[in-house]
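One chain of protein is taken out of this complex; the other chains stay put.
The block that comes next holds chain A.
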Amino acid sequence: MSVPATGSLDRRRFLTYSGAALGAAALSGCAASVDDGSGGTGSKSGSTTLTVMCQKEDLDIKAAGKALGLKIRYLQPDPAKLNALLAAKTPPDVVLGSGATDAPYFAARNLMTDLDPYFAKSTVLKRSDLDPVNDLWRYDGSKQGAGPRYGMAKDYSQDQMIWYRTDLFEAAKVDLPSETEPLSYEELLDLGKRLVKRRLGKVKVYGLNVTGLGSFSSLLGMTASAGGSVFAEDLSSVDFSSPEALKALKWMLEYTKADIGPSTVNPNPDGWDWPTFQAGRMAMATDGYWFGGAIAGDPKVAEVSRLAPAPQLGSSRISPCFGATGFWIPKESKNKDAAWKFFEWFFGGEPAQGRAAGGWGVPSLKSLREKMPQDKPYQKQAFEVQEQEFAYFKPLTFTPYAQKDALDGVISKVLPGAVKSGTSAGKVADELNKQMNALIAKGKDVLG
């Protein structure tokens, strides 16, 4: 079909116009995303929309909007979406993340706002009141725990501390763990083996779960408690062949092979520990104090739940935190002042007090510790055990060159085959080193 020459539109022109329209749209999109990054002072009450990426249960959107005089736009956490928004320079204004593992990764890529000037001016969030766990949100370009502050934890736990169900211990006729002395990992494994219940190749009651926060974090903590480190000092490689890391890896292989709890071979179908623990299908879970918030919601479970210190693989007693989950403000946020207003309300206002009183983790402000619940017997017991554990808190540094999920992914690929074939721990260590170091090297290559 031909269009007459005198017609105002031909195919070529049509495509040209289409391309131009598309280009214009794309350019206007780019223009909208350009910002000086200063945050400005454009947060007028009621007219500013603050975009928050977090779990729905972390935030009462209506209360936030009312308290802050802002419109709150909620985004479901999605790593792929976050990466796309960051790449397009149109990120959310406030993002939920892990201080322990996300902070170095995003800070090294120059994607986070330095919050030191905001903390310096704030009368609500004073630096002197910050719990040391908040240092996990600091990164100086080479190590974690120093340099600018890029975020803040909403609460935290020493994540290898063990919650256990006394009713399952009693049913298995096993003595309860000590409230003051940590178990060794050998003792923990033995307890798990005694508490597990099976039937015809299926596990009906898990004896133990140490992988609730991922296998890599567990190995990191175990190695540290044995006196070693998985990461090299410059964080540009891992070494599972060191005696301490190898000891941790051997234990993890033994745990996986024993099939006494969720592992890389048989992850928890519930997705996380609470539904399994609540249903009486998990005797011990290394989830830290924070898990008490979930327990508080079920009085029957609360009655039989107790907290024990973090187990140790060696003689240097430590109790690390793998999360320090909190918020950060992307460098390209258009509403930094409003985002900081949100910070002060969320971390220092009513929500922070509610979280502290509810037992959802140790508060990230020292001044809120007195609000930690002690009304019920399990709360009092957990508080006392937690109080002793503070002395052994140790932040562990994470590499900025790879994301934790990627390193967990390598373990998920390597361990099942190794357990099935009975591969030696030394060979597994070599394979983990090879795959993880290749991943880290590629990340380092991009950062230059």
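FYI, a residue touches a chain if its C-beta (ideal position, glycine included) is under 8 Å from a C-beta of that chain, and two chains touch if they have at least 3 such contacts; residues count from 1.
Assume contacts and distances are computed from a predicted model.
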Options "Sugar ABC transporter permease", "Pyruvate dehydrogenase", "Spermidine/putrescine transport system ATP-binding protein" or "Acyl carrier protein": UniProt name of the undisplayed chain: "Sugar ABC transporter permease"
Which of A:L68, A:V94 or A:L111 contacts the chain that the document leaves out: A:L111
Missing-chain contacts mapped onto chain A: 1, 3-4, 6-9, 14-15, 18-19, 21-22, 25-26, 79-80, 83-84, 86-87, 106, 109-111, 199-204, 264-267, 269, 271, 402-403, 405-406, 408-413, 416-417, 420, 439, 442-443, 445-448
